[in-house]
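Removed: one protein chain of the complex. Kept in place: all other protein chains.
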Amino acid sequence: MNWEVVIGLETHVQLTTASKIFSGSSTAFGAAPNTQASVVDLAMPGALPVMNKGAAERAVKFGLAIGANINRRSIFARKNYFYPDLPKGYQISQFETPIVQGGGLTITLDDGSTKFIELTRAHLEEDAGKSVHEQFDHESGVDLNRAGTPLLEIVTEPVMRSGKEAIAYAKALHNLVRYLDICDGNMQEGSFRCDVNVSVRPMGQKEFGTRREIKNLNSFKFMQQAIDYEVRWQIEQIEDGKKIVQATVLFNPDTGETRAMRTKEDAMDYRYFPDPDLPPLVIDDAMFDRIKASMPELPESKCARYMNEFKLSEYDARLLSQDRATSEFFETAVNAKADPKLVANWMLGELSASLNREEKTIEQSPIRPSQLAKLVIRVADGTLNNKKAKELLDHLWTAPPIAATFNMTLPAPTFGLAATVAPRQTEETDIDDVIEAKGLKQISDVGAIEKIVDEVLAKSSAQIADYKSGKEKALMSIVGMVMKASAGKANPAQVNELVKKKLS
Amino acid sequence: MSWNTFATVAETKKALDAKQVSAVELAKHYLSRVSSINPALNAFITIDPEKTLSEALAQDNRRAKGEAAPLLGVPIAHKDIYLIDGWRTTCGSKMLENFVAPYSSTVVKNMADAGMVTLGKLNMDEFAMGSSNETSYFGTVKNPWDLSRVPGGSSGGSAASVAAGLTPASTGTDTGGSIRQPAMFCNLTGLKPTYGVCSRYGIIAFASSLDQAGPFAQTAEDCALLLSAMAGFDPHDATSLDRPKEDYSRDLSKPLKGLRIGLPKEFFGDGVAPGIAKAVDEALDVYRKLGATTVEVSLPNVKYSVPAYYVVAPAEASSNLSRFDGARFGHRAKDYTDIVDMYKRSRAEGFGAEVKRRILIGTYVLSHGYYDAYYLQAGKLRRLIAEDFKKAYEVCDVVMGPTAPEGAFQFGAKSDDPVKMYLNDIFTICANLTGQPAMSHPCGVDKDTGQFVGMHIIGNYLDEARMLNVAHQYQLATEWHKKHPAL
Partner (left out) sequence: MSLSAQDIERIAHLARIRVSPDEVAQVQAKLEGIFKLIDDMQSVNTQGVEPMSHGLDMVLRLRDDAVTEVNQREKFQSNAPAAADGYFLVPKVIE
């Protein structure tokens, strides 16, 4: 039996507003319990919600970025149920008329192919509080600091067909929300939480199978494991003649298994109705235009621009434009007058390899864009050959930032006066200084190279003979010896040319 | 010092401004009356003389420093639905029997800024659900005119306290008639402004799209002064109207010549007690003598007010009252097996029968499969009723009729049958559904029962100043509002 996997994702994205969606409490993470909970957040009698402009703006930004339809008039609804972390006994959410509808995201898979993932909708709602169950003997403790944090719930159509597609989508979405600065993407702190709906059906069947929802996955690694397990489990169940019962399941990272939390046969009746405390949310033209004008250049347009303006390949352009930090690094380097193609090569080659090896993100790169730019410029102008450039990179990677002793600008010391003397700055290590200090400069002086070539040729009668009898490899061997003799500093192109000339 | 207990707010303000009396003296006077008379009426749930006198002193000090404020030193009592920081606020319920409010409602703050002094918290139907003040956990309130009769509800204590001269004025809330109907039963003037004119922040919510704060007093002139202090935009309430403050007294002395009074035939049918119909007719004659003309109008959908209300109000209430779960404040049951049991027992113990009934109705009409037929349908009826009024206002300036079909009834007369109780509100409810302002003023006595009759005035949106003018002119020409019970 050939099985088809059907996956849809619901992602809860915490928005980067300073205050909560319906109250003026702070959204800062990590505060002592209930120190960021106002009468509104605590659902005190008589408290009322007041809408945060920043939350609406971020939702619209998201909708514009994914090419969705922005409902210029959307309604907040109450989702009624009882739970200790839900103090009002209802969550303010959006039901029939969400602020964002449709749209989608293109994902790139491992094999380089792309797929467009349609989104159903995205709506605004408030986050619930948190409960702790281990701290007290017979009780649970409720902390309402998180209650009221603005969320954008983003729902896809059930169009993913593998765990890999789901992860690719989750990562692309994660990128995008950080790109747009609407979410900090911190999965450990719960800023980005994915629920995955998984079902299976025999290949070719039109009807969907019964789905189970894996909740609160907070890492891509766990997401992959959870989906893999769930799919295997569902298929086994069906093959054993058992029916899949709709359920919410939790993933246990220690056992690698998913387990049903509560069955949905007694599906919750949320009694949705429009919240009478909140008139309709209207995004007027002025607001809409302002948000549109403030949109950053998005990955798709960046990618196209990199291809057109900088003549990068689609593959390279896509990789460099995909995430904000990478694209900013790239553009900063290019703006420092480095050749875009070379910058791309170095970023996607050596720099990327070094970052991966140490599991660092580009934001954590010890090498700054301006330094990479300088390196690339020195390669282009012949000061460095590739080998020496790589040495330079390695050096910069491990060398701690030092104060350049001769080109720092400090105010002149004013003795005795309470002047503000700037603390010793840690400047970026200057490339030229290092090239100088480590003697990395390429030897391009023909005379100097010729000298070395002659010295080597004098000792290479065997190789010369091989070359003359048709073995091309012998040439490379001689070139290699010249490079070695020059401590790698000779200009390889010139060496090649010179040796060829002398042996012809 | 002898103070005329039944001095109006306007007269009291004048005396205070002329330094003939101080805030402290007034507070002492009314606290003393409360102390001797309230036990028979049970109009107050909480008194705190220390707090009251300290407030009075503070207001007198403001005056001494040369500060001016519209109602500086005038006493006020608040329905126990208004949160006041540091005061016990019960909403007439066991659920909040010991709840001390951690913040103040905006309306209370506004009145305190205007210089008013809190005399205490007033009894009410539990969670504002009732028309007779018979459902309060803290006992029924007696009508000062006849202790065997109800004062009306849900703002029973607010009405009884003013009628009995325990306070010159009080605040109430009106969701389906809870200011206007008690005003009629106790021979007072009471007003529910346009939805959004007064802030709901800090007022315990019953039905969010219907609730409004409003004043009780002996005269329309007083209500105008009080409303001017209460009303105003509040950034803490998303349903608060963002508009400049109004002086609601500005049109009081306009003559009524040319006023067109619309009389909906639906308000003058068989359901109205004949004695009430007669009193209203006589009052309309007074209005005609003052220069007004009357014209028959029709509100064909107004008969659906009561069913629509008894869907919308319970639905919204069922959701608003979910926060009362014994978790963070309020009554928590002593014994329970788990958290769900804790919720169920705390709420069963904390809420009275009427409140529980309405929560169940509300839960049902919102539940899966019933939303369209009930809540959505009721919402559509609201619009039809509003459109009926819109048409009526093309030919009239205000709509009038009796405030209630029957006058103050005996205790227990309607408490068996919820539907009988609900029909009390048959005339008042439409103004809550549409959000229009409405008020009741004394206009006579039902000669068959001896009970007071109220004239109900429904205005177009934001037309409070005109309505108050209309009632004031009537009160200049009549004496009904000047009667006081012998207490």
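A and B are the chain letters, set down in written order, and residue numbers restart from 1 in every chain.
The definition used in the following text is that a residue touches a chain if its C-beta (ideal position, glycine included) is under 8 Å from a C-beta of that chain, and two chains touch if they have at least 3 such contacts.
Computed from a predicted structure; not experimentally measured.
Undergrad: With touch defined as in the header, list the contact partners of the absent chain among those displayed.
TA: A, B
Undergrad: Any idea which of B:340, B:395 or B:477 touches the chain not displayed?
TA: Looking across B:340, B:395 or B:477, the contact with the absent chain belongs to B:340.
Undergrad: Which of B:70, B:102 or B:485 sits in contact with the chain that's absent?
TA: B:102
Undergrad: Please identify which residue in A:25, A:71, A:149 or A:258 touches the non-displayed chain.
TA: With A:25, A:71, A:149 or A:258 as choices, the missing chain is touched by A:25.
Undergrad: Please identify which residue in A:280, A:349 or A:382 touches the non-displayed chain.
TA: Looking across A:280, A:349 or A:382, the contact with the absent chain belongs to A:280.
Undergrad: Provide the residue numbers of chain B that touch the chain removed from this figure.
TA: With respect to the unshown chain, the touching residues of chain B are 98-100, 102, 194-196, 209, 235, 238-239, 241-242, 301, 304, 306-308, 310-311, 318, 322, 325-330, 332, 336, 338-345, 347-348, 351, 356-357, 359-361, 363-365, 367, 373-374, 376-384, 386, 417-419, 422, 434-436, 461-462.
Undergrad: Name, in rising order, the residues on chain A that touch the hidden chain in the full complex.
TA: Touch set of chain A with respect to the missing chain: 17-19, 23-26, 32-39, 42, 44, 50-56, 76, 82-84, 131-133, 135-136, 138-144, 250, 261, 269, 271, 274, 276, 278-282.
The rule is simple: only the chains that are shown with their structure count from here on.
Undergrad: When the C-alpha atoms of chain A and chain B are each averaged to a single point, how far apart are the two points in Å?
TA: Chain centres of chain A and chain B, defined by C-alpha means, are spaced 58 Å apart.
Undergrad: Show me the residue ranges of chain B that touch chain A in the complex, using the header's touch definition.
TA: Residues 83, 89, 91, 96, 99, 101-103, 105, 200-205, 207-209, 235-239, 315-316, 319, 322-325, 327-329, 339-340, 343, 363, 366-368, 371, 375.
Undergrad: For the complex, which residues does chain A have touching chain B?
TA: 39, 42-51, 78, 80, 82, 84, 87-90, 140, 142, 269, 271-273, 275-279
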